[in-house]
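Only one structure is covered here, and it is reproduced in the block below.
Omission of a single protein chain aside, the complex is shown with its protein chains in their original locations.
Order of writing sets the chain letters: A and B. Residues in each chain are counted from 1.
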Amino acid sequence: MRSLLKRHLVITALLLLYIVISLSYRFELLNTYVMQLIMFAGINVVMTVSLGMINGFTGQFSIGHAGFMAAGAYSSIFLTTVIFQLTGTALPGKTLWGYLLFFLALGIGGLVAAVTGFLIGLPTLRLKGDYLAIVTMAFGEVIRTIIRVSEPLGGPRGVGGIPEYTNFTIVFLFALASIWLMRNFLLSTYGRASRAVRDNEIAAEMMGVDTTRQKVLVFTISAFFAGCAGAIYAHLLQYIHPDNFTFMKSLEYLIYLYIGGASTISGAITGAVIFTFIPELFRRFQAWRMVIYSLTLVLVMLLRPDGILGNREFRFLQRSQK
Amino acid sequence: MNSLLEMHQIDHYFGGLKAISRFNLALQAGEIVGLIGPNGAGKTTVFNLITGVYAPMQGEIRFNGIPIHGKRPSVVSNLGIARTFQNIRLFSEMSVIENIKVAYHSRQNYSLFSALFLTKQFRVKEGEIDQMASQLLEIFGLPARAHKPAGSLSYGEQRRLEIARALATDPSLLLLDEPAAGMDPTEADDLLNLIKRLQKDFGVTILLIEHQMRVVMGVCERIVVLNFGETIAEGTPAEIQNHPKVIEAYLGGSTA
Partner (left out) sequence: MDYFLQQLINGIQLGTIYALIALGYTMVYGIIKLINFAHADVFMIGVYTAFFTATWYQVPFPIVIVVAMVVCAIIGVTMEKIAYKPLRYKPRLSALITALGVSLFLENFCALPFVFGPEYRSFPELIPLKRYVIWKTYDVSVTNIFLLNLGVVSVLLCGLFYLVNYTMIGKKMRAVSYDKATASLMGINVDRTISFTFAIGAALAGASGVLYGLTYRSIQSPYLGIWPGWKAFIAAVIGGIGSIPGAVVGSYLMGISEVYANSINSNIGFGMAFVILILVLIVKPTGLLGSKEQEKI
């Protein structure tokens, strides 16, 4: 009974949040800039939580996550922008047809990223720890290089004129859906298998879990969400460039994840939200921003390695039946 | 009659060191067999070879007639062989009951779709998994600890959990690697009875590595003795106890 009430509480709270933000924007209490920041928060949350699936829950060390974002971003704009630019036809704009195209592009972005994750995961997830980290970073850069040398994708100049299909509602629903799905995965037998791989890979293998298959599965699913996030990102920024998805970007998500707490979804969310909004407080001290981030990261690792949130999940993300 | 497990002329090396040499073993269904020998004799290597951690350099391993040498451990596990480890390998961050539930992942699986969308299949199967795991915990006397992290259990409880976890995979062959390590005589006796119960109630065949002779002599029907990677004796507990080669291996030098 209590859990049901708790869940209703959560749904109500989320609804309230949505309404408050939407109305504030509508009545100009929040300007466009803050609204964009809020949308970035949503994107960052999905990126961080998906990274957490691999690093936190399955115990692997993937440090090229921005590569999946890039794959999703670039493949999505192909449908909504590039095709029109190449053939010289007019963009559909914010019509029903345009939005349908966008949702299709969103799905394609996710799928392309997922396939990329699968293809990368298959050969490399046999590698352990440090080696895996190196290879994932390498693949992130390879993806970027491929984009840079592809003329239809704008090469090193990037692609502009992307229609702004992303809005707060879409980001909000996307973030919610993504978190819900990833949470379900992690609370199921698939999540248990992942954590088993993390805690003791050899024992997991001895219990019938094909650890390579499990790692590749998590990798692929995580990449899917990162790819979708990338698609949403592209249609928010309206102009993307290979340098949007460098190793630095991957590092950012790593920082959000590990400071918030890598082994929980709540940690990932917290890290992403904090680090999307905190830099705004540092607007004046731009140069110091990364200095403080990095110092915080080191301090957290030395003093509280489980992250700010430690091992605890928010109530509504845990199982409803014990 | 076909043996449950057959190891035929197995050789295995580590670099230049011969770990196992011309090793042969045949286990019949329902037996409890002991594998003993001084440290470094190659006993755990035998386990690792059976379970697919290593692929033997030479020789064959068959389980129910199916060749399993060189197959990966998860495949071997799904064919019905389970093992415990010399140094406990529990999933320490996961709860006790979750440790058991991992066993059902490859056996009672529901689809990814069900998991993602919380379908009826998901709920029903999770319920079944929960029930099976709880029952197993009951049998091993661990239900009170079900939701505690496995790493927080006492040493004896952890060892029991290791065995429970192995049994959750519904094996026909159970490999126990020094299950009595670190136990005092009372605990060892409890373990002895547990192993006998395993054979009776679960119908598993057991291959046991153990140093505590109390347990070995008390529970094994047959014993194989290894030294320097080779079998030096094989027989009933009584035969082994007085076997000159065995005494020499453990004590060094002849006692004549």
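Things to note:
By definition in this document, a contact is a pair of C-beta atoms (placed from the backbone, for glycine too) under 8 Å apart; a residue touches a chain by one contact, two chains touch by 3 or more.
Please read all numbers here as calculations on a predicted model, not as lab measurements.
Looking at A:L104, A:V149, A:A177 or A:I278, the residue that reaches the missing chain in the full complex is A:V149.
Note on the undisplayed chain: of the listed residues A:I43, A:L79, A:L254 or A:L309, the one touching it is A:L254. Contact with the undisplayed chain is limited, among A:V10, A:L91, A:V115 or A:A138, to A:A138.
Taking the complete complex into account, A:M290 is the one of A:L37, A:V115, A:L181 or A:M290 that touches the chain left out.
Along chain A, the points of touch with the absent chain fall at residues 55, 59, 61, 123-124, 126-127, 129-131, 133-135, 137-139, 141-142, 144-146, 148-149, 155-156, 202, 251, 254-255, 258, 287-291, 293-295, 297-298, 301-302, 305.
Going forward, only the chains that are shown with their structure count from here on.
Chain centres here are Cα averages; for chain A and chain B they lie 42 Å apart. The touching residues of chain A, when paired with chain B in their complex, are 181, 184-185, 188-190, 192-193, 195-196, 198-200, 202-211, 217, 263, 322. Those residues of chain B that touch chain A in the complex are listed here as 51, 53, 72-75, 77-78, 82-83, 85, 89-94, 98, 101-110, 112, 115-118, 122, 126, 129, 147, 165-166, 168-169.
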